[in-house]
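With one protein chain withheld, the remaining protein chains of the complex are depicted in position.
And now, subunit A:
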Amino acid sequence: MEIRNELNGQLRIVIVGHVDHGKSTLIGRLLNDTGSLPDGKVEQVHEMSRKRGMPFEWAFVMDALQAERDQGITIDTTQIHFKTAQRPYVIIDAPGHTEFLKNMVTGASQADAALLVIDAAEGALEQSRRHAFLLHLLGVRQVAVVVNKMDRVEFDQYRFEAVSREIREYLAELDVFPKAVIPIAARHGDNIVTRSDKAPWYDGPTVIDALDAFRPQQTPTDQPLRFPLQDVYKPDDRRILAGRIESGRLRVGDTLRFSPTGATATVVSIEGWNHSQPIIAAQAGQSIGVTLDKRIFAERGHIAHLEQGAPHVTHRLGVRLFWLTSEPLTVGKTYTLKITTAEHRVTVESISAVIDIEDLSSTPAKAVHRNEVAEVVLRSRSPIAVDLASELPRTGRGVIIDGHDVVGGCIAVEVDEGPAASTNTTEVSHAVTTEERFSANGHKGGVLWLTGLSGAGKSTLAMALERALFDRGWQVFVLDGDNVRNGLNAGLGFSASDRAENIRRVAETAKLFADAGVLVIASLISPLQADRARARAIGGERFHEVYVSADLATCETRDPKGLYKKARAGEIAEFTGISAPYEAPESPELTIDTGTLAPTEALGELLDYVDTTFGKTSLKQGRL
C-alpha cells in the first residue's frame, strides 16, 4: 500500500538542469498554463519586467526574491504548488549553478520524480550530467527529459534526436531510463500543456502528460522491518520507544531484535494520543511509539527489526559519496557518519575512486573535492547497523558531518562483515574507568605512531622518549616494528597484505595498551597512507601520528642496519624508499625533521608535544 497515492496526494517533482537552460521559465509557464497562478501574479511579472526594461519574463514568477531578480539566477530551492486535472503537484526548483549544489541536493532529495531540462542548442552540458548522476544517487528513479528552446533550432527533428540519443545513453549507464524525452519551447508554451503544431514529427507526451504518468514514491511496507529509534520517553510509568518505521510493518506481539546490540523484546503496545481504539499495527512512514515486555538497553540510533531479515552490522563500510564542501575529504580524516538517527565516528580508510561525471570513468585519488562523487571506504570504532542502499535505500544511506555541518551524503554499496565481527562475543564493560586510570597515572593513555623511512631515526627517538617518560614516572612502552616481528607478528612477510596485517595487529595491540592507560610509542615504517588510516581508525581519538622525516639521501648515508646497501645490491626486494613507495603523511599531528634537528632537539620537540597532549595540563582541559 502506498500512503500518498490518495485523493489529495501531491506528487513532488524536481526540475534540474544546466544554468540558463530554462528551468525557471518552464516553471513559470507550467503554473500559468495550468491556471495555477494567483490573481495578479501575471500583472506583477509584467510590471517587474517593465521596470527592468525587459520583455515579459516568465522566470520572474519563480524568482520572488530581490537578490535573484537582480542577478538573474535562481539561488535556492523553492517549492511551488500547482494542479493538473489529475492531481496536485509541488515543484521544487533546483539551481543549476555548481556552487549551489547543496541546494540542488536539498531540493532533489525530496522529489518523487524529476524533469531534466536540456537546451536544444547546447545539449547535455556538465551540470546536466552532474544533476542526472545526483538524481541517481539520491534515489530519484523516475525521470523525464525536456529538450528546451526548440524554437532556437527551428524545431529541427534531427537536432532533437541527437540530443535525445546522447542523454538516453548517458542515463542508461546509470540505470536510469527516462519515461519520455520531449521537445519544448518553454517561453512560447510548445508541448507544455498543449501539443505544439511546430513539431508535427513528434507524437510523444506533452510535459503535463509525462508528469501525470509519474507515480508517487512507493512506501516500502512490504520490505523487512526497520524501526530506528529517535528517543525514549517516560511520560508516566510507561517507557515508550519512539521513532518512525522506515520500512516494513510492526504489530503488537512481534518480537523485535535491536541492532547493533542484539537485544530482543516483544512489543506490548503501540502507543498513541487521542486515539479512540488501541493501535495494533503500524507500517512504513508512520511515526510511532512502542512499549516492550522487557526493560532492555535500547536508545536513539538502535534499529529495531524482526528476527528474520536483519540489517548488516559492520565496522567497515564501502560507500558512494558526494561531497558538498570546500575542505576536501582525505584519507585518514575522521568525520561523523549519520545513518537514520545513529551517529558513528568514522575514519576514511581509503578512496577507491573518484568518478568522472562527464564519461563515468573512475580514477584513483587521494582526496575528494567539492561537487565530486567518489567510492570511499569508511572505518568505524562503533558497530554500524546498515543496509545496502540497493536493498533498503532509507536505511542504506547517510550524511557525513564535519564539525557543525553536513558536508556530504553517501549510500552504502559494500558491507565488510569481517571475520572479527562474531555475533557470539559481547563486549564486557570494565569496572575501572578510563578517567580513573588517567588520574591514577597522572597522564592519558594514547598511541604515538612514529612513521618514516628506515634510518630516519624512529627507533632511536622512540627509545629515548620511553626512557625520558619512564624516568618521570609515566606508564610508557615502545612497540617497535622490528621487535614485534619476532613474536606477535612472526610469520608475516613484507608483501603488501602482510605489511597491512602487521600494522593492523600493532594498531590493535597499541589500542589495548592505550586503553590500559599506557602511552604507547609505535615505531614502524608504515609506508602506506591507507594502512596508517586504518591504524588511526582503530586507535580513534587517542591516535597521534608523528612523521619522523629525513630525506632518502640522509637515511641512506646513515644506513644503521646496512639495509640500504643490500637493497641497492638487489638483495632485498620491495625495500621502502628504494623499490617500494613511501607515502608521506599529509596531515600528521607532528613532524620531526631529523635531517636538520640534532637528536636532543628532536627529543625535546617530541617531549613538548607529549606533555601538552597527554600530560597533566591536557587532563585539566577535561574532554577525553
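As a convention for this text, contacts are C-beta pairs under 8 Å (C-beta built on N, C-alpha and C of every residue); 3 or more make two chains touch, one makes a residue touch a chain; residues count from 1.
One rule holds in what follows: contacts and distances are computed from a predicted model.
Going by its UniProt record, the hidden chain of the complex is named "Sulfate adenylyltransferase subunit 2" among "Response regulator receiver domain-containing protein", "Sulfate adenylyltransferase subunit 2", "ATP synthase subunit b" or "ABC transporter permease".
Checked against the full complex, the one of A:56, A:177 or A:233 touching the unshown chain is A:233. Only one of A:102, A:179, A:437 or A:458 touches the chain withheld from this view, namely A:102. Within the whole complex, the absent chain has one touching residue among A:209, A:271, A:349 or A:545, and that is A:271. Of the listed positions A:397, A:443 or A:458, the one in contact with the omitted chain in the full complex is A:397.
Of the listed residues A:199, A:298, A:324 or A:550, the one in contact with the hidden chain in the full complex is A:324. Of A:168, A:195 or A:338, it is A:338 that touches the chain left out of the display.
As for the chain not pictured, it touches subunit A at residues 3-4, 6-10, 37-39, 48, 64-67, 75-81, 102-103, 105-106, 108-110, 138, 230-231, 233, 235, 238, 240, 242-244, 271-274, 285-287, 289, 300, 324, 338, 341, 394, 397-399, 401, 403-406, 409.
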